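Every protein chain of the complex appears in place save one, which is left out.
After this line comes chain A, so read on.
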Amino acid sequence: MSLATVSTGDVIRQQVIYKCYAMADLWRSLVVIQLIAIIFSALGSGGMGTSDDMFSLDVTTFSTDTVFLFTVFWLIVTSALITSKSYRFEDFSYVTTRGISQASNGILLLLTVFTATVFTIMSSYVIFMTILVFDKGDFYPGLASVGTPGEVYLSFLAIFGYLLVAAGAGYFFGILIQISKLFIGIIPVILFGPLFVRSYLIYEFGYQFYALETSITLFMIKAIGTALVLYGAGSLILNKKEVREI
């Protein structure tokens, strides 16, 4: 029987298509998570009120912040999940190499981040419409919610950048846990430990490095760079890892 010759690019493509089908449950969970977040958001995320003898004023702020935070959390869990044994071993039930598995995971994460970003942006319209239907008060749209195309584009890039970092971090942490279960304990200590010592360390740095960045181009470079480093480091580790070991 003659040997089949296959190209790496084609196998990556087939793996990505396969993974999109196999991850159907994860896509569904994104929709559920965002719907829950939208309900929370439609209740209003901040409010203030003032009243006098003659009048009372209630201001409720609505934003997609909750949807965004839920999505970040979902993405960290999801990208850690695709490094778990069952997902990794499944690749090897078909044609693959470790490199191809990593590449197709990377593309899958990009697709996921893109979809999640679009969903998050769109959720502001859902929240907007929900308020229009159910709330009788006056409505003052903010800049980023139902803004001009330029503003939507800007918030798209910002959300995309943050989600990319979340996906990279989740993927890297997931792989660390695959190497040693000890990381299940170590990772929370790294993340939350500094809070007890000196709250400045990681959070202040992260805040200044990403959140205070005023140039969207620089922010994107930082976000993509961080995600690539995390993804690359994880891939290097997994490239030597055996599968189906006992």
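Operating definition for what follows: a residue touches a chain if its C-beta (ideal position, glycine included) is under 8 Å from a C-beta of that chain, and two chains touch if they have at least 3 such contacts; residues count from 1.
By our rule, contacts and distances are computed from a predicted model.
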So which of "NADH-quinone oxidoreductase subunit K", "Fumarate hydratase class I", "Alkylhydroperoxidase" or "ABC transporter ATP-binding protein" is the UniProt name of the chain that got left out? "ABC transporter ATP-binding protein"
Decide which residue listed in A:21, A:55, A:134 or A:196 touches the omitted chain of the complex. A:21
Looking beyond the chains shown, say which of A:61, A:97, A:115 or A:180 touches the absent one. A:97
Residues of chain A (touch criterion as defined above) contacting the omitted chain: 1-6, 8, 11, 14, 17-18, 21-25, 86, 89-90, 92-100, 239-240, 242-246
